[in-house]
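Complex shown without one protein chain; remaining protein chains in place.
Then we have chain A:
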Amino acid sequence: MTDATSIMDREYEAQFGDYFALLKPRVMTLVVFTAFVGMLVAPVSLHPFVGFCAILFIAVGGGASGALNMWWDADIDAVMRRTAKRPVPSGRVGGDEALGIGLALSGFSVVMLGLSTNWAAAALLAFTIFFYAVVYSMWLKRSTPQNIVIGGAAGAFPPMIGWVAATGSVSLESILMFALIFLWTPPHFWALALFMRSDYDDAGVPMLTVTHGRPSTRRHILAYTVILAAFAIWLGFTSAGGPVYLIAAIGLNAWFVKGAWEIFRRNEEIAETDNYSVEKRFFKFSLLYLFLHFGALLADAVLRTAGVIG
C-alpha cells in the first residue's frame, strides 16, 4: 500500500479545529468567566501572569472533561439533532482519540494548576473532572431525571476553583458562588425543556418533563428559583459581594422569582396558546441572570481595588 492509498482509505482526517471542538469551547467561555470572577473577588491577589495561567489550566481541565463526556456519550449524541454534529458522533475524531485527549489534558491541567497555584485548587479541579465525566456522564445522566441538577454541580465548581487558586482554601464566599450556579442550572434547563420538544427521549436520557410530567417540572422550577434567590442575595452580604452586587441581586432575583411564579401558575393549554412565551422569556432572562450576577461581583471587586468602596 502506498502512502497515497493509505491516506485515501480513511474517510476523514481531523483538522485542528475538530480537536478544539472536543473541548466544548462555548462551555469553556462560561468556565473562564466564572473562574476569573471567583479569583478576582478573593481577598488574596495572585500575580497577573499566575492568575492568567490558573484560568487557562482551569479552562483546559473543563475542556478535558468535555472531551471525556463526548467520548462516553457518542452513542446518545449521535441520536440527538443538537449534538449529532459533534466531532465524535460525526466521525471527524475517533472515540479513542477523544478518550486519549481527555485523559491527557485532565492530567496536564491538574498538574499545571497545582504547580502554578496550589494543590488544593488542583485537587478541586481533578474532582470536578471526575465528577463531570464519571459521576454525571457515566453514572447518573442516564439513570435519574435529576441529571440536570447533578450536571449543574460540575459547572458550578469553576468560581470555587478560582477562589481556592488565590486563597488556598474553600470558604463561605466560594460555597455561595458554587450555590449560585448549582441552583441556577435546573430552572434554566427545565424552562428550556418545557418549550423545546427535545429528542432526549429517543436517546433514552430521562428528563424531568417526561418522567414526572410538565406540572411537576413547573413546581420544580419555582422551588429551585426561590432557594436560588435566597443564596444569591446571601452572597451579597459576604466579603465577595458589595453594593453593586446586592442591588443587582435583589432586582434580578425579584424578576426571576416572578418569572418562575408565572411559569408555575400556567398549564400546558395556556402555554400552547401563546407558544410558550413566558417560558421562553424566562429562559432568555436566565442567561442574562447569571452573567449579570458575576458581572456585578466583578464590578464590586474593581471598585474595591480602586478604593471607591471599602
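Following the convention adopted for this analysis, contacts are C-beta pairs under 8 Å (C-beta built on N, C-alpha and C of every residue); 3 or more make two chains touch, one makes a residue touch a chain; residues count from 1.
By our rule, contacts and distances are computed from a predicted model.
Comparing "Iron-sulfur cluster binding protein", "Imidazole glycerol phosphate synthase subunit HisF", "Nitrite reductase" or "Cytochrome C oxidase assembly protein" against the UniProt entry of the hidden chain yields the protein name "Cytochrome C oxidase assembly protein". Contact with the chain not shown here comes from a single listed residue; of A:116, A:137 or A:185, that residue is A:116. Per the touch definition above, the residue from A:56, A:79, A:103 or A:210 contacting the chain not shown is A:56.
Of the candidate positions A:14, A:27, A:120 or A:135, contact with the unshown chain belongs to A:14. Along chain A, the points of touch with the absent chain fall at residues 3-4, 7, 10, 13-17, 19-20, 47, 49-50, 53, 56, 115-116.
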